[in-house]
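Starting off with a structure, shown below.
Every protein chain but one is kept in place in this view of the complex.
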Amino acid sequence: MMVDLSAIAATVPYLLQGLWFTLQVTLVGVIGGIVFGSLLAVARLSQHRLISTPAAAYVNLMRSIPLILVIFWVFFLVPWAIGWVTRSGRPVAVGASLTIFVTFVLFEAAYYAEIVRAGFRSISPGQYSACEALGLSKFHAYIYILFPQAIRNVLPILLTQTIVLFQDTSLVYVISATDLLGAATKIAQRDGRLVEMYLTVGVIYFVLCFAASQFVKQLQGRLAYGVR
Amino acid sequence: MIEISNVSKSYGSFRVLKNCSASIARGEVVVICGPSGSGKSTLIKTVNGLETIDSGEINVGGFRLAPDVTNVAALRRSVGMVFQSFELFPHLTVLSNVAIAQIKVLKRPRAVAEEKARSLLARVGLSSHIEKHPAQLSGGQQQRVAIARALALDPEVMLFDEPTSALDPEMVNEVLDVMTGLARQGMTMVCVTHEMGFARSVANRVLFMDEGEIVETAAATKFFDDPQSDRAKAFLAKILKH
Partner (left out) sequence: MSLLFEPTPDGAGRYLDWIASGLGWTLFLALGAWTIALVVGTLIGVVRTLPKGILPRLGRAYVETFRNIPLLVQMFFWYFVLPELLPVRTGMAIKQMDPPWGSFVPALICLGLFTAARIAEQVRAGLQALPRGQIQAASALGFARGSMYRLILLPQAFRIILPTLTNEFMTIFKNTSVALTIGLVELTATAREINENTFRTFEAFGVVTIVYLVIALIAWQVMYRIERAVQLPSFASGRSRP
């Protein structure tokens, strides 16, 4: 079976559209996920059971079920939820993009939460004492001293999780969204060019993810605090 | 200045502090010594509220610490602490380490805080290192920065928890010199330390602790030359052999 390169070239613009959506989802997922995940991590460190237990329950729940299931949950339930909140009594149609953004923030936050929590655990306990001894308020201590160290300690793992997120976005296929894989599939079905399209997508993902993971490896080398 | 009255503390069934009482006057330099596990670190950490007490009371310059007192924020501004493991903030420069608490806790403007930081760092002999990060400094240098960081809040009392125990021998003196200078300027200091030379020459009084109790209190020279209790004698015999 010959692979037709010129056919692939013609599809590039549409593929790029799909890739653009993939990147958007990744970006929203990373930023929303790290912000929400950090809040969850801090909540889990709290002394108050009322705060730490729900946070732990959320993280454990999200990490125990498949992403595809979460996509379906949000996809089918968000219209109902909005309808209920706005008292319209019927499901309200919501754009697929918004659903997808919400899904990925909610899902990835649980994974980022565990990474950030590990980051906090890697800080020497004396740092908390030093902040206390200086009279820094908990808020200031977290923002200026503890959080920066936690993130820095786990930055490579955070970035690796981001690469995983980037790959996870392909699952929006199950609700027929047009990400990179979705775009390729639509072309493949229209033109009957399954092999070329899927191979192309495979190569694109490989190149991007491999480059990213090499970057993370380099970063790991440079992140050590310095040797005396 | 500091009144410790009948302070006790337990971790579960283990009694780490048993009915300790002591009085430290303004400008006094007091050394707490004793075998490992005697409760010295715990006792000194009760003075700035890093450790809570189960019974008794501590009064630090008018601020009352008791089992029921939970808000100790104000106390932290008048009591400075230096830790055995320095605990500088690794992601900040030396200058920022000394300035940050001034800015966030005392609400000093950045320019004022940095000016004070510079002068303190000059005082401890580290002016040329202000833009470096802690990892680039030796242990002795890091501990001197830690002292400057605590002094930056203009405390009335300085607490030292084994400040030189984690240092290589050749760096111990540079830190002790700074502490001696502080003492000469009239700072009220409480030091947990094994450095008997420092204790002998700089301290006014020694508190000897063993198994959670303050066993003996004496003027420094008198303690070393003529210890009263058997436990103190045994302790001194062991550490002064070398």
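To keep things simple, chains are lettered A and B as they appear, and every chain counts its residues starting from 1.
Heads up, the rule we're going with is that contacts are C-beta pairs under 8 Å (C-beta built on N, C-alpha and C of every residue); 3 or more make two chains touch, one makes a residue touch a chain.
All values reported here derive from a predicted model rather than from experimental measurement.
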Which displayed chains the unshown chain touches: A
Selected residue (touches chain absent from view) among A:L77, A:L98 or A:L223: A:L77
Residues of chain A (touch criterion as defined above) contacting the omitted chain: 1, 61, 64-69, 72-73, 76-77, 80, 167-168, 170-171, 173-174, 181, 194-195, 198-199, 201-202, 205-206, 209-210, 213
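Note that only the chains that are shown with their structure count from here on.
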Centre-of-Cα separation between chain B and chain A, whole angstrom: 46
Complex interface listing, chain A residues touching chain B: 124, 126-127, 129-130, 132-137, 140, 144-145, 148-149, 152, 225-228
Chain A contact footprint on chain B (complex, rising order): 48, 50, 73, 76-77, 80-81, 83, 85, 87-91, 100-101, 104-105, 133, 135-138, 149-150, 153
